[in-house]
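Missing here: one protein chain of the complex. Every other protein chain is in place.
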């Protein structure tokens, strides 16, 4: 366990100076470096939220593993959900380097204290949602995360490098699911379009509120955790989506969406931020089942973890009893 | 609870004489009457086995409740399985009048000590099996049970009257399921025939081994518990089935089946009694899951029953504490 | 009219989906008496569902089975409470308590509807759901006051199901314009049932020594075809055979 550095740890200010230099030089902060308490706190919150999102994000897709309509898709989907569990574990490890242990973070998740990405409070009533999540949700995640590969905190940046690779793979798989549907029967095409209609706006809101309403972003950018503002990332995402939607043949559900020659970007309509706030406040379509489902799994598994602990303890005391006496005790 | 009469209870033989008179006069033996220990034991075994059969018999049909192909059939099937639970409870009550308590009988069932009808060790892979069970299994049960309405032990005979009424209702429902299938699509007709092929012989074996191999039957008939021999009942069943099969348009899977003008009965082929013995010995298709499933339900419900007992105890002691003092204590 | 049919469809789906869930208990109940009791309740609900779906379908030339077996998840308009999984016995009792209390208010009000079909169905159902509430309330007491474990499970069951109670009283699916006029007076406004529910259920919970949950409510939207992920597999199982043999009669 890593002990937290408090301001007291840096009486002469040398830690802060070194930290500022590293940030200014675009270098990495490593676990053993001094860092401001607020920087640490921001990172723990962000990384553990990200981990929680991966874990909760398993559910909307896990919903279709048993019903995937072809064995190939079943295998891809299962692997994807497995990747998400892996990302969760990987990110928890990164957060642990900041002195917060995994059990605490997980406990905060299943008691509802910790947040996770609001997008996973939407549900997946149709198979096409496996496509939309990959294409739109993972797509937005990538726009968000690629800059995070250069985040100033070393373990986080490195975790993101690995995660981004897999995410871009996931996005392409989602795109392919939708493409197959759009080239399929009328019922399949309708399924794809209906799903895109539901996921488009929530995906755009994944970048967070407009810059004007996002006061914390400023500090994160100064610390080089965040590299671009919410609105910049959102614009980048929309610009990326439009040509892909054309290839798919799906209509993005925004009548105001059009190319702005002057800006060199697509204009798009106002988003329903009231919806965003509602979901964030726990009143999304699936908030009620997401955490309780993971908590139920955790509680049902308590006897298993207890057995594993008991067994490990027994093995440890057995090993201790059988260990040869240390030399300094022998002589 | 009823204390068991032992031979010691009848030193002057008056109990035995009265019992013999009642049997000879075709009257009923009632719980308070003296009866031979072997008569009591035979009845307890037979009635509790019958109860167990009803309870285990819920499973092969319960298997299709959630998948019944029309709401009407779902309702009928659910009501039927419910009737079976009711029969089980009703028969346990009859057996309890002989001094064996329900918990013991149920315990014997879920620990595998007690028997139940072998027929329920067959499985129900298709919907048509709901028809075959009703038509063939309930049909055979009725042939067996109608004479039992006159069984010499009063509570058993009366239980059978009620049960037979419901069983004949169930048999007609099974017949209707098959009829609907046989009037349906080719796939439905094939489903019905394939199912009848599987259930026909096991249903015939429900009457037990041939008379020559059924030594216990003799005593049961002398006691007027049983009224007809296994082979008599089996013949009666086959004679009943043939014209019904013609109406259905299904083929009974027995090449030797034909009308014998001389006997005035249908002749039928040899049954595979080795199969019967195998299933009886626990090596039927579903022996492995039947008891373990009911046991699992029982074990999973232990905390519920414990709560109900604890609550009842609390209520009882509350009532006792609040009860007015008895008069004889007051003066 | 179409508006009345759509109203009946929602009520029918509620009953159908809950009956299907309760049907999963058969042969798995904690004791034989509960196998009987739960299938009794399931049968009653299935009866309500059949009447309501038949009535709804009559406006569209569809049978109860067309509606039950050949609609996909987004076309089902049951409230989300009813599709929630059984969980343990306490969770089922919690769902049943909320459902039965709601049904009592609903069918009492609906039995005064000027639509003779709806009032007839409601009057008959009312007697049955009264018994259903009794069954749940008895178990609520036994589990709430039984053992430490049963108390813990019953509270957890309530916590899990309570979040879906608010949706029952949402007017989110009430039609507007001409349809609203067609339905006015005929249908029961869901929000009008909240007062009766609030006067009854929290009291029962408290009397059982349990705590009325305070977690935020689920958003709902079941009447608009929005469901939790538990409905899909339920429908897969329910509809499988009928869909493998389209057009067949059973």
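Quick notes
For reference, chains read A, B and C in written order, and residue numbers begin at 1 within each chain.
The criterion applied here is as follows: a contact is a pair of C-beta atoms (placed from the backbone, for glycine too) under 8 Å apart; a residue touches a chain by one contact, two chains touch by 3 or more.
Predicted, not measured: the structure shown is a model, and the values here were computed from it.
In the whole complex the chain that is left out makes contact with A, B, C. Note that of B:93, B:123, B:185 or B:244, the residue touching the chain absent from this view is B:123. Considering the full assembly, A:58 is the residue among A:22, A:44 or A:58 that touches the omitted chain.
Residue in contact with the omitted chain (choice from A:89, A:161 or A:222): A:89.
Among B:176, B:254, B:278 or B:306, only B:278 touches the chain that is left out of the view. By the touch criterion stated above, the residues of chain C touching the omitted chain are 72, 233, 235-237, 239-241, 243-244.
Against the chain not displayed here, chain B makes contact via residues 59-60, 63, 66-67, 123-126, 194, 278, 281-289, 292, 296. Interface residues of chain A facing the missing partner chain: 55, 58-59, 62, 65-75, 78-79, 81-82, 85-86, 88-89, 127, 177, 180-181, 183-185, 187-188, 293-294, 297-298, 300-312, 314.
One rule holds in what follows: only the chains that are shown with their structure count from here on.
Taking the mean of all protein C-alpha atoms as the reference point, the chain centroid lying nearest to it belongs to C. Chain A and chain C have CA centres that are 36 Å apart.
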